[in-house]
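With one protein chain withheld, the remaining protein chains of the complex are depicted in position.
A, B and C label the chains in the order they appear, each numbered from 1.
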Amino acid sequence: MGSKPSTAPYGLPLHVVEPKKVRLQIAFQSELDPAFAQRVKWRAHGEAFLNCIQCGTCSATCPVSPYMDYTPRKIVAMVREGFKNDVLQCLTIWLCASCYSCTVECPRQIRITDVMYALKREAISEGLYPKKLPTPVLATEFFKQVEKRGRNSEALLMMALYWKTNLVKVFRDMKLGMTLIRMGHLPLRPESVRAKGEIKALMDGVEKAEKELWS
Amino acid sequence: MRYLYYPGCSLRSTGKAYEESLLSLFRALDVPLEELDDWNCCGATAYMAVDEDKAMALAARNLSLAERQHGRSGQTQLVAPCSACFLVLTKTDRYLKGNPEVQKVVGRALADAGHSYAGTVTPRHPLDVLVNDIGVETIAKKVKSRLGHLRLACYYGCQIVRPFASFDDPRTPSTFEKLMEALGAETVDWPLRTRCCGASLMGTIHAVGMEMSYSILKEARRRGANCVVTTCPLCQLNLESFQQEMNKQFDDDLRMPVAYFTQILGLALGIPNDKLGFNKIIIPPPMTSGAPQGGEPARV
Amino acid sequence: MSAHVAAREGAAPRAEWKPRVVAFFCNWCTYTAADLAGVSRLKHSPHFRIIRVMCSGRVDPQFVMDAFARGADAVLIGGCHPGDCHYMEGNYNCLRRFHLLQRMLGQMGIEKERFRLEWISASEGERVKTVVNSLVEDVVRLGPLALPGRLREWDREIDHLEAAVSERHEEATSHAR
Partner (left out) sequence: MFEPAQQNGSPRIGFYVCHCGHNIAGKVDVTAVAQAVARFPGVVLSRDYKYMCSDPGQQMIMDDIREQKLDRVVVASCSPLLHEHTFRTAVARGGLNAFHFQMVNIRENVSWVHDDPADATEKAVDLARAAVRRVRLHRALEQKKVPITPAVLIVGGGIAGIHAALTLASAGKKVYLVEKEPTIGGHMAKFDKTFPTLDCAACILTPKMSAVRSHPNITLWTYSEVTKVEGFVGRYRVTVKRKPRYVIEELCVGCLECIEACVFKEGKFYDEFNQGLGKRKPVYIPFPQATPQLVLIDPEQCIEFKSGKCKKTCAEKCDRDAIDFKQTERIEQIEVGAVIVATGFQTVPSEKVPFYGYGRMPNVFTALEVERLVNASGPTGGQVVTREGKAPKAVGIIHCVGSRDEKTNRWCSRVCCMYSLKLAHLIKEHTGAEVFNFYTDMRTAGKGYEEFFYKVMDDGVHFIRGRVAEVSDWAFTPDEEGKLVIRVEDTLIGRVRRVPVDMVVLATGLEPGPDSQQIRRLFNMSCSSEGFFLERHPKLAPVDTFTDGVYIAGACQSPKDIPDTVAQAGAAAAQVLALIDAGSKELEPNTAYIVEEECSGCKSCIALCPYTAISFDAARKKALLNEALCKGCGTCVASCPSGSIRQNLFQDDEIFSEIEGLLTPVT
């Protein structure tokens, strides 16, 4: 179900070149997750997307949509119909730059950005995001830093990120990094809040409350 | 009106120039900015992806701290210069007032951390404060050197006018231009003033971020701007520091200065350059009406 | 008094207690809006009962008092928006009475949340739903008013006082004798 059409050399669809790899391009109802839409709705703080009219304004206004595998409009349609695996494994949700254009332009006033957040969260909790995709790593690193210090240091964050995702890139960007450090952009001494206990209590509190609310 | 200042992590690292110029500017305007004591990370965008509730809990602690520091008179204005901080603080304030689920979860977390938020704080972006509280006219009166040599592309970026801010139209904003024109600078009419620069993708899906930023700079140049002015530390970093790489990648010779609006204001108000953080940006804007002279491009 | 306090502060209102709201809706705007809510299938709290009158101006303060006295936990009056009254200004007259009445009820210890006046136009079916729900929510929070019980209590207290007074009186007169 729903594998992305991949292309081989000469621009021919893969299944023409390699008949053995033909995949069924049909969605069987049994493979869909009927509860998915509802779950995403909860995660997105009750955001209603069921009355989306599929007009595509979100896709057209999105500055990142040209790079997406599914346009935001398609994502909404797929969530609504329970295409869980396709949605959680796609690149689209990680490309969303949180610029909120879609949220402002949507004629149904669907907060699509919040839906994207919900999907990212769902993908992380299901472990379904594309491997080697740096975004979830970045997010998790960010998370750890803040939990520890209450503030984040962008420098450390970038380092951690590049080490974890792509070693080559670090060397390529090292030059820029060094420039920035020289200009005082990236202080290497991280800042912290004083009341670190509060941050811990805060994070634990959210987890407890969520557990209560969702159980 | 009392202003509390929430710097956010960026202004303490990549956005140092922003902080320096902002503080100098407000000092020059006699508007005191008092730093929020023991503030923590706002919970910004990247965090939202992992756990929106935790992000909002983090933001809520800052709102609660603001109430502690300045009371619950409803007059407290929390000035957040970073667009992402401004957005997250505003969003949290709104959701805590309107969304029962968020109220439950975040309320509980706040209580566990010994905090509570009564909803009396208004997060503000300095652009909003400058234009709507202090006033364009007041600022215009204090201009010492008019900036006729600047043709500015005012770049709002995404998160200050979208989706929550009510101080300007989210699609066709105009406050930024008004403010800059009051300094004698020219502004260009360009359609990309609120288009996302792709900052959050620079570190992750780099190629996409590069194309997004490049298209913005290219259009600013096409419209005849000699400097892009930003209101956000992420946009500034992003648009400025990758120009060398862009030139290589897109076979171009961009050298577009990208300054903070506070720096430009500072220039007009006669604040000395060294108090505006110009040494901390790579390509400074043209300083006089002479030929664009910008600094040396970053040595890389 | 004690019954009232018990109802509110006591262990809990009896399990079977359901709030009862009496709503006086004007024929032209609010009753039509309630019909619209019906046609639009806008689900809302069942704990209110509508009495249709031609105009909110027809709502006699006695109707409101009577409803409370007979056990209503709250009373809602719905009329046309200011300037939209089918009878030009009946709703203004209603408004004037409403403020007076609300003060009186307050003196009797009836919270102001229990007596509401809302302008709901014929097109605002959605508003019928939100108003009714919020009112019922308020009532649930406040608990039963149980005015009939309180009135009986008051009656007893007054009887008691009267008896005491007459006793005194008798004493006094007998003493004088």
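Please note the rule applied: contacts are C-beta pairs under 8 Å (C-beta built on N, C-alpha and C of every residue); 3 or more make two chains touch, one makes a residue touch a chain.
None of these values were measured; they are calculated from a predicted model.
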item	value
Visible chains in contact with the missing one	A, B, C
Touch criterion as defined above, residue of B:D38, B:E186, B:E219 or B:D252 at the omitted chain	B:E219
Where the missing chain touches subunit A, by residue	53-62, 65-66, 70-71, 73-74, 105, 107-109
For subunit B, the residues touching the chain missing from this view	169, 171-172, 190-192, 215, 219, 222
Hidden partner interface residues of subunit C, rising order	16, 18, 20, 22, 27-29, 31-32, 34-35, 37-39, 41-44, 46-47, 49-55, 57-63, 66-67, 70-72, 83-84, 86-90, 93-94, 97, 121-126, 129, 148
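The criterion applied here is as follows: only the chains that are shown with their structure count from here on.
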item	value
CA centroid of subunit A to CA centroid of subunit B, Å	24
Complex interface listing, subunit B residues touching subunit A	9-10, 12-14, 16, 38-41, 43, 45-54, 57-58, 61, 87, 95, 99, 101-102, 104-115, 158-159, 162-163, 170-171, 194-196, 198-201, 203-206, 208, 211-212, 237, 241-242, 244-245, 279-282, 298-300
Subunit B partner contacts - residues on subunit A that touch it in the complex	43, 45-46, 63-64, 67, 91, 94-95, 97-101, 103-105, 111, 113-114, 117-118, 120-121, 124, 133-136, 138-140, 142-143, 146, 150-155, 158, 161, 169, 175-176, 179-180, 183-187, 191, 193-195, 198-199, 201-206, 208-210, 213
